[in-house]
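Of the protein chains in this complex, all but one are displayed in their positions.
Moving on, here comes chain A:
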Amino acid sequence: MQAIKHEASVVSGTESKTVEQTLPARTASKRRFPSLESADTSPAVRLLVPAIKTVVPPLLGLALLVLVWAVVAKSRGGLPGPLSTWESAKLLFADPFYRNGPNDQGVGWNILNSLGRVGIGFGLAALVGIPAGFILGRFAFVSAMFAPVISLLRPVSPLAWLPIGLLVFKAASPASIWVIFISSVWPMILNTAAGVRAVPQDYLNVARVLRLSEFKVFTTILFPSVLPHVLTGVRLSIGVAWLVIVAAEMLTGGVGIGFWVWDEWNNLNVEHIIIAIFIVGLVGLLLEQVLILLARRFSFGQGV
């Protein structure tokens, strides 16, 4: 029953789309008489047309990517094509959480291990970076004091910090966490500080007229006002952290998606490397989307 109904609405949906495109005058007159609108377009159609319009272009783009990939794979011997990669992915994800000793674990464990390291390094960076940003934004003296230090250290390539980490911590995992920390702390410091400096004077004047306590000023004005900037910093940081983890793990080994890529390269399993590229991209995309949603939730119509 439901399946039939669904099919019917799909058919009428494509029909009415072509009608709307060829007869703009008629749609315009329909807008003036809303009672007519419900007479010849069903609500399902009105939902479907925009959905098609938003889904089709990205799908076309992805299809183009796969096509280019297939053509390149055909003309170059070593690169596996989309089909063989798909077959290999099906096998891989049939059992993502197996464990055959410390150096042979399922891809799921590798991803989780990398996410864990990013989480710890990034969490420590947030713990240090966000309060530091508040202090730098609130006190011009401290800001002037640390400006040269930050300008000097921030442009350093994240991997340049790896030897220092290995030297100090004498172990691979803490060293890659250290690299994540040092490369993701700057965007949080700088964005938080900029957010504190951008708190509108009007809001602070409201606080002064009410004689709010420092604590109340922080919780009701400073914090909510700076929050969207903090979340921008967090989003940039997590992007950097996820970029860096693959490279750091390639150099240090252990269990993790970067190490896994390196391992598969040594096994000459190129399908798995391509799959890893897709996984890294997808996880990065997911992290970004979650943070964009969060930022929207806390922007309070300020259009951040």
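To be clear about the criterion, contacts are C-beta pairs under 8 Å (C-beta built on N, C-alpha and C of every residue); 3 or more make two chains touch, one makes a residue touch a chain; residues count from 1.
As a working rule, contacts and distances are computed from a predicted model.
Enquirer: Report the protein name recorded by UniProt for the chain absent from the figure; options are "Putative spermidine/putrescine transport system permease protein", "Nitrate ABC transporter, ATPase subunits C and D", "1,2-phenylacetyl-CoA epoxidase subunit A" or "Pyruvate ferredoxin oxidoreductase delta subunit".
Expert: UniProt lists the chain left out of the view as "Nitrate ABC transporter, ATPase subunits C and D".
Enquirer: Thinking of the whole complex, not just what is shown, which of A:Val49, A:Ala70, A:Ile221 or A:Val283 touches the missing chain?
Expert: Of the candidates A:Val49, A:Ala70, A:Ile221 or A:Val283, A:Ile221 is in touch with the missing chain.
Enquirer: Out of A:Ala44, A:Val142, A:Ala194 or A:Leu212, which residue would touch the omitted chain in the full complex?
Expert: A:Leu212
Enquirer: For review purposes, identify every residue of chain A that touches the missing chain, sorted by number.
Expert: Looking at chain A, the ones touching the missing chain are residues 200, 202-203, 205-206, 208-212, 216, 220-221, 224-225, 298, 300-302.
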